[in-house]
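Here the complex is missing one protein chain, while the rest keep their positions.
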Amino acid sequence: MTWEVVIGLETHVQLSTKTKLFSRASTSFGADPNTNVNLVDCGLPGVLPTVNKEAFYKAIRFGLAINATINQTSHFDRKNYFYPDLPKGYQITQMDRPIVEGGQVEIELEGVHKVINVTRAHLEEDAGKSIHDADPINSLIDLNRAGTPLLEIVSEPEISSAKEAVAYMKALHQLITFLDVSDGNMSQGSMRCDANVSIRKKGDKELGTRTEIKNINSFRFIEKAINFEIKRQIKVLESGEKIVQETRLYDANKDETRPMRTKEFANDYRYFPEPDLLPVVINDDEIAEIKNNFPELPNEKKLRYLNELKLSVNDADILSSTKSLSAVFEKLIENGSDSTLAAKWLVGDISALLNKDQVELENSKLTTELIGELLNNISDNTISGKIAKEVLEECYATGESPNSIIKSKGLKQITDTAELESMLKKIVDDNPEQVAQFQAGKDKLFGYFVGQAMKETKGKGNPEIINKILRELLAK
Amino acid sequence: MDKETVRTICYLSRLSLDEDKAKNIEGDLDVILSMIDELQEIDTSKIEPMFSPLEQTAIVHNDEISSDNKKEAYLSQAPDADSDFFKVPKVVE
Partner (left out) sequence: MQHKTISELHEMLASKAITPVELVEESLNLAKKYEFLNCFNFINEEKALTQAKNATFDPNNPLSCIPVAHKDLFCTENIQTTCSSKILEGFKPPYTATVVENLESAGCIAIAKTNMDEFAMGSSNETSYFGKVHNPWLKDHVPGGSSGGAAASVASGVVPFATGTDTGGSIRQPAALCNLTGLKPTYGRISRWGMIAFASSLDQAGPLAHNAKDCAIALDAMTGHDHKDTTSLAMEATKTVDSIDDFSSTKTLGVVKEFSGQLSSEMENAFQESIKTYQNLGYKIKEISLPNIKYSVPTYYVIAPAECSSNLSRFDGVRFGHRSEEVKNLEELYIKSRSEGFGNEVKRRILIGTYVLSAGYYDAYYKKAQQVRRLITEDFKNAFQECDLILTPTSPGTTFAFDSKGSKDPTELYLEDLFTIAANLAGIPAISIPQTFVNNLPTGHQLIAPHLNEELILQTAHHFQQDTDWHLKSPSMEDFS
């Protein structure tokens, strides 16, 4: 029995506006509970929403980037339901006439290109946070997040595997970060998705019953959750039973999806147009302005890195593919660092450290300033490349500045020719056998002398100077 | 309105009706419904719904922070809260 998988993804992206969608409270992450809550966000009696235009501009940028239709007149609707972190008892969303309709997202998986169509993308407000596990008998409610602007991006059910789903999410992530639509910080909840999964026999035209897995917030979990669900559904159908249409949650600890508590009554959201808000019209001039100020997208960056900065294909590729890397790279150059050196370290040692810990650059202790300082110390020969690795690791682990690390550990490179010459003379004198062998033709022994020199200088000897002096000393 | 519908709309509204009042309110709802059913007499097939008397478009706010947060007031008036959070009986998802 060959099964075909049909997946549709609904992705909620938190927009990187300074203020909320319907109030001017701050959207900053990590604030003390219930402090980023204006009167409007608390849903107090008598309050009214006002519209944040920047949220529209960000949504439109996204829509333009995926070649979607922009609905220049769009309006808001109320979605009515009760939940403690939904203060008004309704969410203001766009049901009827979303700001963005249609569009395509290109994905690449193992060399194969595929286009996933987008049904729509609309603006809505986020709910607050309910904390269920901090108190034995109560759930705690923090409304800081309530009212944060979300762009909900709905894909057509055209994704056919968990890997494709991840590729699609990564493509979206790249778009929203490069477009400055969202900071894409998934650990902070900037991007979450609900996955609608169903299976059918290969060749069947009708879609199978689908289940919805809610609120998945990492690429890894998306893949695992979907794979689990596919296996589960296959098992159910193969045993002759039917799939129950339900909402499920992914439990990362157990690596399984489980159904949410069933409710007696289906939720009827009773959508109707929001009477406190009037339709929002974006005029042609505003669209033109957005088009004219489009940020540089990955493809354009890559070409520029190749052609203008003369980076290698590999380096250009990697640096242009994530917003954080490209942003740091460009800032370093702006601050005076050499582009080739910066590229080497970002793509090489820094990426290695980040990948090992599965951490994004912006969530690590390495700031642009710290990296720049490291690079300066390399390019002005204060430290050698080898020592620099050591300094980088320390800086990454502790956040201490390279200058400070070099000073406190005494890692400054030894460049004093006289000092080195006398040390090297001693090594040569102490190793007459190896000298003889080298002079007899065993060229590889050069490395032995270099090794001794490094040992003696604890790695701080300047390799170029050491090489030069050694060659002179060892010459017959 | 049949019993099932009444139960559903009561739940959607999070309202419960006392046994003795339930019958009265259900009767009232039927009367109100038959009044509003008069609307079915008119042909409105070509008419745009009018959701607001105002045709003007939304006045928008700039993306600049302006806080009128009153955390203490919110929490001190809440039926159950501590100095940081509102509290409700634990929800199991």
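Should a chain be cited, it is by its letter among A and B, assigned in written order, with residues numbered from 1 in that chain.
Everything below uses one rule, namely that a residue touches a chain if its C-beta (ideal position, glycine included) is under 8 Å from a C-beta of that chain, and two chains touch if they have at least 3 such contacts.
Keep in mind the model is a prediction, meaning the values are calculated, not measured.
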Legend entry - Missing chain: touched chains present in the view: A, B
Inset, instruction - Mind listing the chain A residues that contact the chain we can't see here? - result: 39, 42-51, 78, 80, 82, 84, 87-90, 139, 141, 268, 270-272, 275-278
Inset, instruction - For chain B, enumerate the residues touching the unshown chain of the complex. - result: 1, 5-6, 8-10, 12-17, 21, 25, 28-29, 31-33, 35-40, 42, 44, 47-54, 56, 58-59, 61, 68, 70, 73-74, 77-80, 86, 88-91
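By definition in this document, only the chains that are shown with their structure count from here on.
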Inset, instruction - Can you check how far apart chain A and chain B are, centre to centre, with Cα atoms defining each centre and the answer in Å? - result: 39
Inset, instruction - Would you mind writing out the residues of chain B in touch with chain A in their complex? - result: 8, 11-12, 14, 51-52, 54, 56-71, 74-75, 80, 84-93
Inset, instruction - Spell out the residues on chain A that touch chain B in their complex, using ranges where they run on. - result: 17-19, 24-26, 32-39, 42, 50-56, 73, 80, 82, 84, 130-132, 135-143, 249, 260-261, 264-265, 268, 270, 273, 275, 277-281
